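Note that this complex is displayed minus one protein chain, with the remaining chains in position.
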Amino acid sequence: MTVSDAVLTDPLQQQSAEQAEAIHVWNLHKRFGSLEVLKGVSMTARDGDVVALIGGSGSGKSTFLRCINFLENPTSGVIRINGEDIEMVSDGVGGQYPANRRQIERIRSRLGMVFQNFNLWQHMTLLQNVIEVPVHVLGVKRDEAIAVGEQLLERVGLSAKRDVYPAYLSGGQQQRGAIARALAIQPRVMLFDEPTSALDPELVGEVLKVIADLAKEGRTMLLVTHEMKFAREVASHVMYLHNGIVEEEGPPEDLFGSPKSERLKQFIRTVS
Amino acid sequence: MTVSDAVLTDPLQQQSAEQAEAIHVWNLHKRFGSLEVLKGVSMTARDGDVVALIGGSGSGKSTFLRCINFLENPTSGVIRINGEDIEMVSDGVGGQYPANRRQIERIRSRLGMVFQNFNLWQHMTLLQNVIEVPVHVLGVKRDEAIAVGEQLLERVGLSAKRDVYPAYLSGGQQQRGAIARALAIQPRVMLFDEPTSALDPELVGEVLKVIADLAKEGRTMLLVTHEMKFAREVASHVMYLHNGIVEEEGPPEDLFGSPKSERLKQFIRTVS
Amino acid sequence: MADVSIIPETLSQMLTLLSPSPPGWGGNLLRGLMHSLQIALGAFGMGLIIGTLGAYGKLYGSPLVRDLAGIYTTIVRAVPELVLILLLYYAGTDLINRILEMAGYQRIDISGLVAGIVVLGFVQGAYATEVLRGAIKAIPYGEIEAARAYGMSPILMMRRITLPSMLPYALPGLANLWLIATKDTALLAVVGFSELTLETRQAAGTTKAYFLFFMAAGVLYLLTTLFSNLIVGRIEKWARRGMPSVGEAG
Amino acid sequence: MSNLTVDTKIEIPLETFPIHKDADPDRPREWMQPHRIVLILIGLALVASAIFFLRWDWLPNYGGLILQGLWRTIWILCVTVFLGFLLAVPLGLAQAAGPAILAVPARWFCTIIRGTPLLLQLWLLYYGLGSLFPQYPWIRGSELWPYLRQAWPYAVLALTLSYAGYEGEVMRGAFAGVPKGQLEAARAFGMRRFTILRRIWLPQAIHRALPTLAGEAVLQLKSTPLVATITVVDLYSVASRIRQDTFITYEPLLLLAAGYLIITGIIVFLFRRLERLVPSRLG
Partner (left out) sequence: ETIKVGIAAEPYPPFASPDASGKWQGWEVDIAMALCEEAKLDCVITPVSWDGIIPALTTKKIDIITASMSITAEREKTIDFSDKYYNTPTVILGSKDIKMEPTPEGLKDRIIGVQVSTVHQVYVKKHFAGTAAEIKEYQTQDEANQDLAAGRIDATQADALALETFAATDAGKACCEIKGKVADDLEVLGPGVGVGLRKGDTALKEKMNAAIKGIRANGKYDEISKKYFNFDMYGG
């Protein structure tokens, strides 16, 4: 099944044309072997939206994020980034993969991603990590990239560590490095997978500010987080994922204020 | 300098003899090259104590924990575990290392540790990870170890993943696996390095309960955490580490209720 | 000693035999060494390229590519080089020439040197494929995913991330292959190219001073190895930057 | 109605299935895919044409010799690979993490073995060392002499050392390549050094090195013909013998290649099986 077939049946199709849609996902399924992790997840984020993805451990949040930039090939479903449909072809054994590698690469180079386990490149110093993508993918001049990179490292408080290899950094320092690396490409869309898990409360506040600033600039943010306070304060939209489906979603006030689903009620009760 | 010299000057020496001391550290220094990470940290934890270590990212919390079981050799300082002095010999270039490897191994086998980045053994399934130490270090029978291991996995909600290799687990699942592995050896002393960083609020509550239970059984817990709520609720003693020294310490009520140091005040302000 | 027959009686006799210009054989040995190194360099380089392609094919290729790569590595490693060179250089050129003659063209002559390097490179490629496959598998998968997530094209990713990160894992195996390449050039003797092994055999067979010349060749190889070690050591040190050593802490 | 369905829906936790057994959804289940059938047909055609168009009349005369050679090749290969690997582990470990008094000799051993032709090593052992023994009457009179005057002990020794030299280098890299955190976790739980080696370090190192180790085993197979120079008759020397006797060029070599192919096939298969014991996630 190519995308065009699927699009015909997509109810969100019509409205999306009018507004600048940054991410549009419809009916996403993903299975690993016999384990179905995502069972039909849909979402739409417009420019400047901050969508927070919350949910239990193992509920498929990371998988969802990874599907959006095709680190995992979704088993089925539609994904549209910046209004651009991504065509998929079937692999003949029940899965599918992107038809056009170039397209994926182009889209990815404008998507920033902060991984749950950071994934800094071990053979590069922190600064090299940060300037790698600007210089080698986006074609920014080296000097400029370094200038921007140093500024970013300054912003996350890592100037002193610019020439240190990731293996010699503390957990929080690695995470901040990963954030700087993602910011360096000035992405229109940012995917954050628990970007503050290793940070102390002070830094959490800092990162929160950075994200709010970015949203103001009109960038779109998709954010997996376990910090409900964080979700409540920055998000424009919250999705609660449970067992591979979106159990409930809406503006944070509604979701945290008057949850409808039993499961979510229970989830929120433990927090407060 | 051998330990016996140092001990003479240790002011905590006298009182320690009376009470069951689980961990006793005095004037610990650690430097990596030109970077002095710990600048004289002291602490004492008695049986059943839960000591929470809080502090900014890169302040040396993990390093302190790693020094306690000699994953890093402290540059200088005294460490006593379960009342047993650990003898150090100088390496001649300004550092020191444990004199008796067997002693270290014996002590370590009774210290549980949860690493900040989990460090589950990649070539073993989750269950194999959990039973590894009981079977191959403590000499527990395989069947018994498996029974206990399955119980522990049940407790952290990972029964279904017992035969899965760590690379195929979500972040939170890995962290829970690491906790189960540490619990499996029923340690007298537990070192937790941000054991809930990758967990959702519900699971954080669960782990909190587990830790409280363990403390009631008389086990000692040393806990690095960024969750102030966590520190406030479970800890019997909180230490605030800043720039390699203990800026302030005391019972959680005092520390969080009426912080004295400027730095700590600022730190706490951002949390609430 | 019982085996005096293979050791010339006097030191001066040995020196004459080893002197760099005729009637000494030293020059021949050195020339043979140079030839061997040239061949090895060519074959090893070709092997690296084939190996990289093969490893990628085996890891990321379609089922067909994977099977073809599997057949390549199994057969080319299994079949003795002698068979390959005989098939390519003699049977292969013969076949081409017969076809050419039938079509009314001139016979062509494939250079033995080129044929030899191609065969050795092909064989090296099969071993290198496996070494590199193992090394790529050893890279923490997250690092490659990160590269992919930032939109690197496969070539860029290979150049900037995969190859540098796998280097520490691949180097020992590749170093072994390089040393084997320097010694495997004996194959070229079959197509009439005089490299170190053949020169040694000729010197030894003619003068009957087997022991002397084999030791001399051994020393030349050993020097080559020491020099290679130096370079590989440098590269490895550089490749391991950022990797904490596994040595015992306490 | 809708309520009913919701209530009666039985929730089977999907996670009850261990996932590593079919973790790779890209891997088709059936072994017989179309392209494989084509490849097999091509292979059969090649074999058939070799049988029909080439000369095999000499085969019956050498049947016994060929089997004997094959057997000798196989046991020399197995024994030397096994012993060589046992030696390689300490050699690699000493270089990767040992104290200097162990690391330096290990390094030299590997350099010298890898730095000189195997033929020379074989010669030095057999004609050099081996011909010293007969000069001492007490050796000649001893129980060992019947073994020492034979060639195979020297062949086994030389090939074992050679394999150990190359493998020591590979294992050095493999030991050094195990992530530090994996060992730290083992240390933190009080494992003895030997237990760490046995349970964590060695398995992970070997797993990483398996593809290279398989290659080195095949290389060892290709080295076995050298034993013919010290009178051990292996498969290769049988093939050369047939070529000399009959002056037929290709057929004996093809037979040899077929023999090697079978052995290599088995090596590759076994190592692949070992590799698949533990799934490794590929980026």
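Going by the order they are written in, the chains are A, B, C and D; count residues from 1 in each one.
We adopt the following convention: a residue touches a chain if its C-beta (ideal position, glycine included) is under 8 Å from a C-beta of that chain, and two chains touch if they have at least 3 such contacts.
Just so it is clear, the model here is predicted, and its values are computed rather than measured.
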Could you list, sorted by label, every displayed chain in contact with the chain left out?
C, D
Among listed residues D:Tyr127, D:Tyr163 or D:Trp201, the absent chain is touched only by D:Tyr127
Selected residue (touches chain absent from view) among C:Met14, C:Ile39, C:Ala69 or C:Leu82
C:Leu82
Considering the whole complex, not just the chains shown, which residues of chain D touch the missing one?
58, 127, 130-131, 134, 140, 149, 151, 228-231, 233, 237, 240-241, 243-250
Residues of chain C in contact with the chain not shown
2-6, 9, 21-25, 27-28, 82, 85-86, 89-91, 93-94, 97, 189-192, 198, 201-203, 205-206, 208, 210
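Note that in this section only the chains that are shown with their structure count from here on.
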Interchain centroid distance [CA atoms averaged], chain A/chain D, Å:
46
Between chain A and chain C, the Cα-mean centres are separated in Å by 46
Note: chain D sits from chain C at a C-alpha centroid distance in Å of 19
At least two other chains touched by the same residue of chain D: list those residues.
15, 19, 23, 28, 180, 184, 187, 193, 280-281
In chain A, which residues are in touch with two or more of the other chains?
32, 58, 117, 167-168
In their complex, what parts of chain B are in touch with chain D?
66, 69, 71, 101, 104-113, 115, 117, 119-123, 125, 132-133, 136-137, 160-165, 167-168, 185
Would you mind writing out the residues of chain B in touch with chain A in their complex?
32, 54-58, 62-63, 116-117, 157, 168-173, 176, 194, 197-205, 226, 228, 266-267, 270-271
Residues of chain C touching chain A in their complex?
140, 142-143, 145-154, 156, 160-161, 164-165, 239, 241-244
